[in-house]
Every structure is written in structure tokens, then in C-alpha cells.
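Worksheet: one structure, shown below.
Note that this complex is displayed minus one protein chain, with the remaining chains in position.
When the chains are written out, they are named A and B in that same order, and each has its own residue count from 1.
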Amino acid sequence: MNTQALFAQLLVGLINGSFYALLSLGLAVIFGMLNIINFAHGALYMMGAFCAWFLLNVVGLNYWFALVFVPLIVGCVGMVIERTMLKRLQGLDHLYGLLLTFGLALVIQGVFQNYFGSSGLPYAIPSQLTGGQNLGFMFLPNYRAWVVVFSLIICLATWYGIEKTKLGSYLRAATENPQLVRAFGINVPRMITLTYGFGVALAALAGVLSAPINQVRPLMGADLIIVVFAVVVIGGMGSIMGSIVTGFLLGLLEGLTKYFYPEASNTVVFVVMAIVLLVKPNGLFGRT
Amino acid sequence: MKLQARTHAQTIAFVLMTGLLACVPMIGIYPYFVMQALCFALFAASFNLLIGYGGLPSFGHAMFLGTAGYASAHAAKVWGFPPEAAIILGTLAAAGAGVITGALAIRRQGIYFSMTTLAFAQMLYFFYLQTPFTHGEDGIQGVPQGIFLGLIDLSKVLNLYYVVLGIFLAGFVLIYRIIHSPFGEILNAIRENEPRAISLGYKTERYKLAAFVLSAGLAGLAGATKVIVAQNASLTDVHWTMSGEVVLMVLLGGLGTIYGPILGAFIIIAMQQYFAGFGQWVLVIQGLIFIACVLVFRRGIIGELAHALKIRL
Partner (left out) sequence: MTRLSAVSALALALAASSAMAQDKNIKIGVLDDMSGIYADVGGAGSILAAQMAIEDSGLAKKGWTIDVISADHQNKPDIGVNISRQWADKDRVDGIFGVLNSGVALAVNGVAKEKNLVYMNSGAAAADLTNAQCTPNTVHWTYDTYLLANGTGKAVVKSGGDSWFFMTADYAFGHALERDTTAVITANGGKVVGSVRHPLNNSDFSSFLLQAQSSKAKIIGLANAGGDTTNTVKQAAEFGITSGGQKLAALLLFISDVHALGLKMSQGLIFTTTFYWDMNDGTRAFTKRFSERMKNKQVPTMVQAGVYASVLHYLKSLEAMGTNPHDGAKVVAQMKSMPTDDPLFGKGVIQPNGRKVHPAYLMGIKSVEESKAPWDYYKLIATIPAEEAFTPLDKSTCALLKQ
């Protein structure tokens, strides 16, 4: 076996893992706080990528502005969705949230397909990040290095915000006992809306990050959702750190699979999920 | 008194449904469409047995539909099985898959159960994609319809229609019997309060597994019949979106109602078929209907109807 090639695969896997981490983090935040399986996550990720394209080609704002504005814009869309629709599903079975967000995903993807066609739009790598480094065992594009570093920072900041700050503790308390938190004079519904917006913003951010790598297409997020959801389950549903670590781990595992048995690289996550669910049902990092 | 009213409404509904379906070929509705819808209706009803009455939300039910489809398509086309044998083989294959996956999956509950079934379904999908006999995305084409029981030539539309209707009604009545049997009552008790059922001395795992295998077998019956109707078996039937579609059918029609899944399946299949002319907008329309279903009539169409009329359907 060629160790250099293996090394390269692992590094590439880690980079892919950063997308899984960002996406599953958003999904985990939404599930943890709203108890909703956000099936529209893939569609919102796609919306993020399209929004970046729109900012660049219509408004004239480059990639760096997109990193800031797109999560805000799509996050607002998310908050509207929460306020107008998801809010009414509180206390209902998971299935209803799943059905509603699935319907939303169909609508969003369908509308984008109608306006932009199915083959997608080009989005170039920002000029500051073109080119790459020769690491000896592989050529590492600068943009990929940026993606991995940036998403790691965002993931850790989110973890810190939710697990270690006062706001985060309110948030966690609000999901467990909304009455009590309301008694402290905190506007719980607004907090939930903001949380959903934040989870959506993370998906949109992942969309912006992926626009220069993947073709910006209406169906780019369609198949991603179940993989990302599997990551959340493996990590332990609602566990913030769990979803981050599992996201990166899954990237590594996929990298290995792509080397040894590439055909199965899309399936391996489900094998792991089945094993984890049977052995440790609360996930690798789940609280019991 | 209440019980009587219930039986009354359900008898009327059953007679109405059977009568309507029996008349289909005479009133100008395209029978192939109805056959397709009947297969999906049975599939949805089998899923409803599991989720609505057993409280087990499978998110991988397509694996049984597809497994049976491939098994019966292969048996009918390559091994030259007559249609009834092919359908039985498909049903058994699905039930077999149900025994293995069910034994593992029922150890988990709620969303964890769903994800376990999804994981198995994805693995099976991968298997069917890789294994040569399914012919990948080309599928198994040109499955012969054959002579049912050596008597009825299924290549004639009317014959095929009434055979499919017969299979559907048999499956439907079986499900109805299961739900209203002591077994169904215990299942219901487990769904409502599993610890209590355990404390009453029931081996709940066995009941759950039995429900799972029954549901898998019935889904298989639907899948195998569908192959004889459509004359092909393809990856569409094992893809995870199909598992999602059946959830939609049941929720749209009414979760935990007997007629809900049937109606839900007819609506979704009609949407795919008759909205096909809308071209690009077909997905948007579907999505809007699902959103409306959750926001406006959450009990599903039949569920809302039953609620309004204060009867059980």
C-alpha cells in the first residue's frame, strides 16, 4: 500500500468532513432546540450557494462579502419559515416537522430549477485563494485549506456559544423547560426563531463555502440531507460536539473508503450508523 | 353502541370502496393507473400497520417493496415462474428481509428505530446497485405477465385488473383483521405504553417483530404485484425517496386510519401521473400540498373526515 497516497486521501477526507461538520452542526442545533428534523437543510444549503452567485453576478459583491451576507439573508428566510410554519408544529410528532420541511425542500428546489435550470451556474474560487501548496505527498489547493480552517473555527465558536455562554445556557434550558425560562422573563419563542435562523445560516454558510468547489445546482443538496442526518445520529442527536467531531470523522472514513472500496463511499456512513445504533443507541457523544 | 356505529361506518366504507374499484374499468378511468395506485395503496397500508398501529416509524420501507420487486421480476423473467409463484416468492423474500432487519431494528425506539431502518435500506440499495442480476439503473425490463394460476391470461387488461384488485382486497382485509384481532389490541397497548405492556407480562419484542415482519411481507406483496403490472423492477423502488414517499402517502391520507393510506396513495400516484404534464412545476405543486397537509389538515384527509363525522374510518 502506498502510504503517501493514503495520507493524501485522509487529508482530502478531512476537508470534506468540514462540510459535513458545518451542515450537521446546523441540523443538530435545530434538532436539539426545536426538536425538528430539518429536511429542508439541503435545500437551504443550495440556497446559500445560489445566494453567493447572485451577490457576485447581480449585486457585484465578492466571495468575502458573501461569507457575511449570505448566512444573514438565508438565515432571515429561515426565521420567516419558522415564524410562519414550523412554530405551529410545537409538541407534535417528529414526522410532521419532517413532512413540512420535506415539502419546503421540494418547493425551494423546484422554484430554483425553474429559474436557473438544472445544470447550474459557475462560481470561481476567489483570486486570493487560487493555486495551492505542494505538500510532497499531494497538491493541496489553498481554497481547501481555507475551508477546513474556517469551518473548524465556526464549529468551535458555535460549540462554545451554546455550551459555555450564558445565552447558550438559556437556550438549552428553554428546550428542556420553556415555562421556567419564560418565568425568568426571557422571550422563548423569539429565542427559538433565532436558533432556527442560526441553524439555517450555518447551512447557507456551508453553501457559500462549497460554491467554488461544487457546481451551483438546484439539486446539489438533495441527496446530502440523509448523509448529514446520519452524521447527527452517529454523533448523538442534539449533541453539538458530537456532530462536529462525527462530521470530521466521517470525512476521514469516506476518504479511506474512497481509497479501498470507492463504490461504497456513499454507503459507508449508513453501515457505521447501523452499528452505532445497535451498540450505542444514543450516539458516540450522546447524553443518556 | 359506539362499537356498533363504528362497524357500521366501516362496513359502508368498505362496500363503497370495493364497489368503486370494481367499477373502474367500466367508467372510463384508466385501469393501469388504478392498478399502480392499488399496489402503492397496499404498500402504504402495510406501512400504516407498522407506524399507525405498531408505533414503529420505519424510514426504510422501500427496501421491502424493492426486494420483493427484484425477487419476483427475476423469478418470472429468468426462472420462468408463473405470476402467482413469482408474487409469493417476492413476498417471502421481503418477509425474510423483514425478519433480519426487524430483529435488529426493533431494539430501538422512535427516531432511532427510523434511522436503523434507513441504514439497512441504504445498505440494501447499495447491494442492489452492485449485484449484477438487477442490471443497475437499467433495471429488469420486460417481465412477463404470464398466466395466473394457469387459467387467467394477465396480458389482458381486465384480467390483470381484477387479479390485482383481488390481491389488494385480500391484503387490505388481512390488515383489517390484524388490527382488530387480539394481536392488534396488544400492539396498540404497546404503542401507547410499552412499560405497562411489559409489566402485564407481554413479550413486547416478539409482538413488535411479528408486526414488522407482517408489514414487510405485505409491502413485499405490493412490490411483487407492482412488478407484474409495470413489467419492470428498478432502483427507484429501493431508493430512500420511496421510503419518504410512503410516509407522505400515509400522513396525507391519515395516519392510523384504515382508509387513509389508500386515499393518500391514490392522491400521490395521481399527482405523479396527472401532474406530469405540468412539467417543471410538478415538484413545487407536490411540495405545496405537503405543506398544506401539515399546516391545515394534520390528521390527514380521512382522519379529518372521521374526526368531523365522529366515526372511525
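Note that contacts are C-beta pairs under 8 Å (C-beta built on N, C-alpha and C of every residue); 3 or more make two chains touch, one makes a residue touch a chain.
For clarity, every value in this text was computed on a predicted model and none was experimentally measured.
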Candidates A:F31, A:F50, A:F102 or A:Y143 - the one touching the absent chain: A:Y143
Contact footprint on chain B, counting only the chain that is left out: 30, 32-33, 36, 129-130, 135-139, 141-142, 157, 226, 230-232, 234-237, 272-273, 276-283
Absent chain, residues of chain A that touch it: 2, 5, 8-9, 12-13, 15-16, 110, 113, 117-122, 124-125, 132, 138-139, 141, 143-144, 210, 212-215, 217, 219-220, 223-224, 254-255, 258-259, 262-263, 265-267
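Simple rule for what comes next: only the chains that are shown with their structure count from here on.
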Interchain centroid distance [CA atoms averaged], chain A/chain B, Å: 33
Partner chain A, residues of chain B touching it in the complex: 57, 104, 107-108, 110-112, 115-116, 118-120, 122-123, 125-126, 130, 240, 244, 247-248, 251, 255, 280-284, 286-291, 293-295, 298
Contact set on chain A toward chain B in their complex: 37, 85, 88-89, 92, 94-96, 98-100, 102-111, 113-114, 226, 229-230, 233, 237, 263-264, 266-267, 270-271, 273-274, 277-278, 281
